[in-house]
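Missing here: one protein chain of the complex. Every other protein chain is in place.
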Amino acid sequence: MDKTVNQKAWFLVLPVFLVVAFSAVLPLMTVVNYSMQDTFGNNQFFWNGVGWFKELLDPSTDLGGRFLASLGRNLFFSLVILAIEVPLGIVIALSMPRQGWTVAACLVILALPLLIPWNVVGTIWQIFGRPDIGLMGYVLNHIGLDYNYVSNDIDAWVTVIVMDVWHWTSLVALLCYAGLKSIPEAYYQAAQIDGASRWAVFKAIQLPKMNRVLLIAVLLRFMDSFMIYTEPFVVTGGGPGNSTTFVSIELVKIALGQFDLGKAAALSLVYNLIILIVCWIFYTVMTNAGAERKPQEGAA
Amino acid sequence: MARIDLVDLAHSYGGNDAPQDSFALKPVTMTWRQGGAYALLGPSGCGKTTLLNVISGIITPSRGKILFDGQDITPLSTQKRNIAQVFQFPVIYDTMTVGQNLAFPLKNRGVPKAEIDKRVAEIGRLLDLEPYLNRKATRLTADAKQKISLGRGLVRSDVAAVLFDEPLTVIDPELKWQLRSKLKALHRELDLTMIYVTHDQTEALTFADTVVVMHDGRVVQSGTPAELFDKPAHTFVGYFIGSPGMNIIPAEVRGREAHIDGHVIALNRAYDKLPAGAKIEIGVRPEFVEVVAPGPGLLTAKIERIDDLGRIRFARTRLGEAKLAARAPAGFTSSDGNAGLKLDPSHIHVYADSLLVEGAA
Partner (left out) sequence: MSVTLDHVTRTVDGIEHIRDVSLTLQSGTLNVLLGPTLSGKTSIMRLLAGLDKATSGKVLVGGKDVTGVDVRQRSVAMVYQQFINYPSFTVYENIASPLRVQGKPREEIEARVAEAAKLLRLEPFLKRTPLQLSGGQQQRTAMARALVKGADLVLLDEPLANLDYKLREELRAELPRIFEASGAIFVYATTEPTEALLLGGNTVCMWEGQALQIGETPKVYRQPQTLRVAQVFSDPPLNLVGIEKKNGSVQYAGGIAAPASGLYSALADGAYRVGFRAHQLALANGETDRHAFHATVTVTEITGSESFVHLTRDGSNWVAVLHGVHEFEPGQTLDAVLDPNDVFVFDAADRLVAAPSS
């Protein structure tokens, strides 16, 4: 919609430009600058061109090996939690009541995990899973399962995944619930009259109507899980070994642990680029899906 | 295909113990014959949708029974009732083509594929949907979508009744004419019991053989369009049917005369035994009142406005406190804003407390 034009509006946007320039553009330029250089401390910098980027993409180097391995872990992690959280969220949304006071109760309970800060979630699960004092860890070991996320790779993975599912499935469920709520009652009545089974109702009505919110849910969960840092860092610290070291954890290790600013800067740029590309793909898919739904002229 | 009997059927959203005045649907007993076209007509909140939902099984009535061909189906769920329903807004399965939409009710019931294809092709032909059978249903116009909703109801050969819940709400006036006559033609061709809920008298009267007029949870009259028009059993029917509605004027009725405002109007029948203390009114349709030049023996009314509907003109007049609409013949004008009213005595009805009183010949 083209509204009436008023040039004064630009002045109102100016402060935002300034803030964005100082908070985002300048730091980003600094990162770009670092990524082209090498430092040995003492503020001494040496030009390195695209050397770090070359190394990053070469698995035979130390940097490339670590980056690609953590990227793989990250992608695997995202896939697993999506595969669990999306279906689980849909099931929860479908089984929620549609009216009455129980709706409010369900919503509050679902929203609870979302309100807890990341590091607190990490701490909760870190303690919860400890074999000596944690309820879960103790019970699991007591019934004969040798569970220890500090020493066992698989246990660590399971813990991190279960923690993420616990923390974020609610978000998917709430989004799906909102999508379900927007379906007019007449659809369900019509389906009943058409003799549709529960599964047919889901396939023919609920899933198509949830399409858009599901895309949003997948996008949000993918982005979040791809950038995950705090929770696994608090629980496993990236271990045992490097088994739960995700890209962000690797980045912090290089930047703050080894103080390799050049490598870290190059890594964060590539990391950023991957996220931007994935974002763009999702955005395109979503807007196309929306355009398809627009009513068009047809039969009379 | 079925005859439908409603036996002492009533529903209250507040449960059976609520006072009967608050019932959304007050007790009703009636029979709808197989193959009939019925309309439930009334304003919002008159109970017509409640009655429809009771028939389709969406609501379990708090009292009474529904029989399909003599068999009590009150406890049965919607799925088991073999009814089809078309809703106010088109219900379309987005991901399916038009053909798949039509096939859906059959597929759900495990009908063999050859049979499905045959039925879908036949219904597609009846509803002029053939060119679109392989197209996505989401992209069609509102009336095409509504036809698909209708088609899903008709595709099953075993439906006991087809229910319509204000199906033409979202359709443009010109297309309404087409869809309405399509419905009529389908009704003749398919020998189905059809029940049509609407607040629009034109839709009800043009669609149905029998119109059931509802008011305040009660069935006030059930009859053919002509009966409802000629002899409304209740002043509400007179008011609600016809546009403009029937003129209802408070009057004093003695024998074969009605006294209004000091004027005497002759009646065709004698009304000697009117209930004492009742509110007496006479009702006459605007079609049977003509405005003419004022003259002796005529009621004199003040003309407020003349509505020109193109094919007919109605004068809006005021008779004392009462408002009265009357037919204005071509060429009628009033110089001083006054006009005489000529009432056709054979079409004047007398009402006591809103109910029709039959006079003696």
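Note that the chains are named A and B in the order they appear, and that numbering of residues resets to 1 at the start of each chain.
Quick note on the criterion: a residue touches a chain if its C-beta (ideal position, glycine included) is under 8 Å from a C-beta of that chain, and two chains touch if they have at least 3 such contacts.
These figures come from a predicted structure and were not determined experimentally.
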Given B:D94, B:D200 or B:E257, the one touching the chain that is not displayed: B:D200
Option touching the unshown chain, where B:G70, B:P173 or B:G262 are the choices: B:P173
Touching residue (missing chain; options B:D307, B:D344 or B:E358): B:D307
From B:F68, B:F164 or B:F229, residue that would touch the chain that is not displayed: B:F229
Chain B residues touching the omitted chain (full complex): 43-45, 172-174, 177, 180-181, 184-185, 188, 199-202, 205-207, 224-226, 228-230, 239-245, 285, 287, 305, 307-311, 316
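By definition in this document, only the chains that are shown with their structure count from here on.
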Cα-centroid distance, chain A relative to chain B, in whole angstrom: 57
Residue ranges of chain A touching chain B (in the complex, touch as defined): 184, 186-187, 189-190, 192-197, 200, 204-205, 208-209, 293, 295-300
For the chain B and chain A complex, residues of the former touching the latter: 56, 58, 77-79, 83-85, 87-89, 91, 93-96, 104-105, 108-109, 129, 131-132, 135, 138-141, 143-144, 149, 152-153, 175
